[in-house]
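Partial complex: the chains shown occupy the same locations as in the complete assembly.
Going by the order they are written in, the chains are A, B and C; count residues from 1 in each one.
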Amino acid sequence: MTDTPEFNIDTVDNAAGTPNESQPWAELGLKENEYEEIRKILGRRPTAGELAMYSVMWSEHCSYKSSKVHLRQFGDKVTEKMKENMLVGIGQNAGVTDLGDGWAVTFKVESHNSPSYIEPFQGAATGIGGIVRDIISMGARPIAVLDALRLGKIDHPDTKRVLHGAVAGLSHYGNTLGVPGIGGELVFDSSYQGNPLVNAMAIGVMRHEDIHLANASGVGNKVLLYGARTGADGIGGASVLASESFDDSKEVERPTVQAGDPFTEKSLIEATLELFSNDLVEGIQDLGAAGISCATSELASNGEGGMHIELTNVICRDEGMTPGEILMSESQERMMAVIPPQNVDKVEGILNKWDVEYAWLGEVTDTGRLIIDWDGETIVDVDPRTVAHDGPVYDRPYQRPAFQDELQANTFRSAVTDLPSTGDELKAATLDLLGSANLCSKKWVTDQFDSRVQGNTTMSAPDDAGVVRVDENTNMGVAGTMDCNARYVYLDPYHGSQLALAESYRNIATAGAVPVAVSDCLNYGSPENPETMWQFAESIRGLADGCQELEVPVTGGNVSLYNQTNGVDIFPTPVIGVLGRFDDVTRRTESGWTADQDGAAIYLMGT
Amino acid sequence: MSRIVVEVMPKPEILDPLGKAINNALPDFGFDAFTDVRQGKRFELTVDGDITDAVLAQAKEAAEKVFANTVVENVINVYVADDQAGVA
Amino acid sequence: MTTELPLVGDYSTDSVADSGLRVGVAVFPGTLGDRDITRALTRHGIEAVQLWHRDTDLQDVDAVILPGGSSYGDYLRPGALAANAPLIKAIKAGVEKGLAVLGTGNGFQILTEAGLLPGAFKMNDSARYHNSAETLTVANNSTAFTKDFSKDERIVLPLSVGYGNYWVDEATAAELAENNQIVLRYAENPHGSTQAIAGVANREGNVVGLLPQAEYAIEAGFGPSTDGARVFTSLLSSLAGGK
């Protein structure tokens, strides 16, 4: 570490003494009432560092301020039966489900939409990196990834850039990491032209005793930051990327994006799992959006509530980073852990072995305050709950769109008069469909993913679900899928979302597995538009009711709002991931018929 | 036949994982003189005939639009190769 | 120093006779296939001994396997940054004395970068990473790793690679053919390798590189074939013979 750079440090004392100093809260994405609320909580103006923390943590992306009131239904509509196998529910990095024999599985879907439009390769790559860190922070070894992609029209000039970049980025990161890509989705529709969706799902397994939570407990325990160095990349990304839409009229804004380093992440995985297996970790949190702001405030508020760190201990990649920048940096491939003092030497031994850099930032306290010092001077002194959990909550107005009736009346039959009827016409129509961008083979994409690494994959593309073995002695394993037909959701958000759930659920069932849990990634337009908010609210109501009916719990997910271009929303797109369990994966059923099944009967089931 | 060289480097503020990994491995090979390594790209464009101002201008434009991804990389140089470099 | 890596299953050898053989599995940062090689060895009654890249002690193993994956993330060039690790220096010394060494996938790339095998790997002709199952012909069934195949036998193995285009100059290629150093050839050359080469041996025949990965084809239902198992039975019979 070089000498501490000299800044005009905005200390807590300074803030108390200069109440009228003007602050860039609007530029940081805060609303006036939110800024006022922060002043009220603190009883003074925030310091620059505190303002940075609140602004990123209170962003839509991190706080779920517009979605929280609706997401509650996933918890409220849960029956006793649905809770049976749930070891960890919504609220942690990812939910955990019991698989029996002491095994547990965790999985979650995340979006990386805006970054993937700006820089498709790195945006998609870091999407895989982020979701995989969520999984390892629960104590699990990642055993599979899936991805759901929504792109603009296939023949639009910009689609090529995003498609090839995103697929190469996903493939590069996942393959280098050694996590098999076992499935996903690829849909082209002009609705996503200026706002593609890149959603990634990761699945991990662990033994029950290895489950870890993001808690900073145990006064005197040490706070460890390890992995990549903290750089000036993605600063402000958490709030800026997720709350501003792109506008064609001006040159696309290009905030600094983050470059992914899958090699470092692979070492991070191995080192972290070795820390877990030696029982050295008290609490752990991955660093994603909002970086150190998020990790410190979440760990502290989930634990005994106090933490004291020295920010100059953070190892930076760039010289001269300000405290605010360090707090907001979204540099990838970093983790924060809480370590009992007696384990410090062993932890250092493991991190050194894997060539993983680390720094000890401070310790857990019982003060109920998160205190961050810069060279011994206090620059942040907050109740961590107010940063991480008690942010603003909006019950935004919603209203059925004026266009909904007309949309529903505009049926296929009303639009098309010359339906194919002769054999030749039907044949031509069938071939047209099979050759269309959304139905044709996706092999050129799926062939770019290593589906076999780890040696336990028994089904992947082009089958309906990916299947991997968990226990090599019993052949117990899991199946995963991601699905959504957004056109159905657009037509009728309540039932359309249930159809997405049903499709994903069916894919698991037809593979031969028992569906056990759901993770969703809810991609919508602006929540400030009441008609969009209606789509969102109806979707969640539909999903929560559907899950109750099917008796599978939602154990986690992600919300991505403000997906719009020039004020026009994408189709409401709730991508649904379902996880299934197999007693014996060798009994999985492939989709499609093979030559050796010649003569077998074909049945069409259902209504 | 002439050649234009386009040089592209990762932006200084963007993490360069390749350079970092190379830098960490160099001591294994017995090289200890370097404190940092960054890996960029070097393109050689072949032009039939002479390089006019228009061709060079095209190369400069292509450098920004195709050869570099200016979100994460900078074009640091576009120049006409002397024979020496051209042949190599 | 030895590494311990948690395995997904406990590969109990209850049903397999313990051969008494010990094979080293090299682990570099970024190696992915160490657990898969370990599984394949264990299933054949061979003890897998982890060899950490910074170790210089080969722990008296009977053979060494360099697994697939992305050592050092495949940064710079696949295999390049692993090629001078202390472990590689120890392996080179072992090779001089006749130690049998197999590189599979990235392990093969490391062996070429280390100069233990001829040639170099270029990016696939398609300029994309590619995951496939390849039909291959066995050109040399006299190595310790291919003994249980018949010559010219057609087998199927998985291949997952971005830099899968094996390149040697024409003169070296002719020499390889003449010395019976070409071990495997692609039926359809997927990535543009010189003379469709998928596997080569060194002149002495004790160092073998196979780009397709046998360890993902040892068990029905978990790979495109079970042909890969014979790489491990070959090892078993050739090493047991020497015991």
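Observations
Following the convention adopted for this analysis, contacts are C-beta pairs under 8 Å (C-beta built on N, C-alpha and C of every residue); 3 or more make two chains touch, one makes a residue touch a chain.
Quick caveat, the model's predicted, so the values are computed rather than measured.
Although just one copy of each chain is shown, the whole complex contains the chain kinds in the amounts A x1, B x2, C x1.
In this text, only the chains that are shown with their structure count from here on.
If each chain is reduced to the centroid of its CA atoms, chain A and chain B end up 35 Å from each other. The set of chain C residues touching two or more other chains comprises 72-73, 75.
In chain B, the positions touching at least two other chains are 17, 21. Within the complex, the chain C residues that touch chain A are 1, 3-6, 8-12, 29-30, 32-33, 35-36, 39, 68-70, 72-75, 128-132, 158, 160, 162, 213, 215-216, 221-223. Taken in their complex, chain A has these residues touching chain C: 141, 143, 168, 171-172, 175-176, 178, 205, 261-264, 266-267, 270, 273-274, 277, 353-355, 446-458, 469-473, 585-586. Residues 118-119, 121-122, 228, 231-233, 254, 256-264, 317-318, 331-332, 355 of chain A are the ones touching chain B in the complex.
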